[in-house]
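One protein chain omitted, others in place.
Now for chain A:
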């Protein structure tokens, strides 16, 4: 029988403690850390992207679950040391990242799947990896289908409406579209606040964006603005919910990936993004239970997405975030104050 003396035990312990510090290359052709939105995105990428990346490039992917704004905040707070290799962002935070110089210059020619993206989906900052289509979600058992944004301000809808502010991309673009209906514009949401003040006493809930699906599921609200992804997801869990495209047009925006300034795993980061837009991964992500809107032209979007292919995206309303971002802080603050009892 071997007797363990103190020195041997200490040595073994130190050896085990040092394991995580060994170069990762010892295990695989490399690794990459991607930021990922918590929840659905996190699950989807682990299930679909991770095995595809391992198979295609022998690269291990790990994820850091962070919302877009948190990724920018974290990258900013870490002052030059990239906390992960790849960002995944909505257009507002994307433009902020460009302004703050948080990305490595992006060479789209390194993507083998570039030709499968619509033109303009890969540029010197990064590449589009998914799209979001935003409109109105309603409970068809409680309410007739709304025709557009204006309907939400009618008493029968307003009393069942869930409001959320300018803190998220989908919230911001929806509120801008409502403002437009009442005479406002991309840079003038004042008419919206005038209308909101009229319906506020009846409104069913004013909530944080992440709480909206739960409030809908619980019947606290029966109409809200959201993306097709949330509608498909709730529907798959048995919730009575349908997506309605507003008469003024659905809103669409891209979700993009960017390589973080000073990223340690440059080559793997390109492989990660390239695999993300590959036909196999995009079609896997478009299906249940993930319901992504694909950006790969070879992949057909799911049944709740009101388009046949990503090429239709040009028919949707888009916004200029370089104009929106400077105004957004004021709008967020204004929304807080207008909503406060």
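Rule of thumb we're sticking to: contacts are C-beta pairs under 8 Å (C-beta built on N, C-alpha and C of every residue); 3 or more make two chains touch, one makes a residue touch a chain; residues count from 1.
Keep this in mind: contacts and distances are computed from a predicted model.
One chain of the complex is hidden; its UniProt record names it "ABC transporter permease", one of "ABC transporter permease", "Carbon starvation protein A", "NADH-quinone oxidoreductase subunit H" or "ATP synthase subunit b". In the complete assembly, the contact with the undisplayed chain comes from A:204, out of A:61, A:86, A:161 or A:204.
The set of chain A residues touching the chain not shown comprises 69-70, 72-73, 76, 163-165, 167, 204-208, 211, 214-215, 218-220, 328-329, 332-333, 335-337, 339-341.
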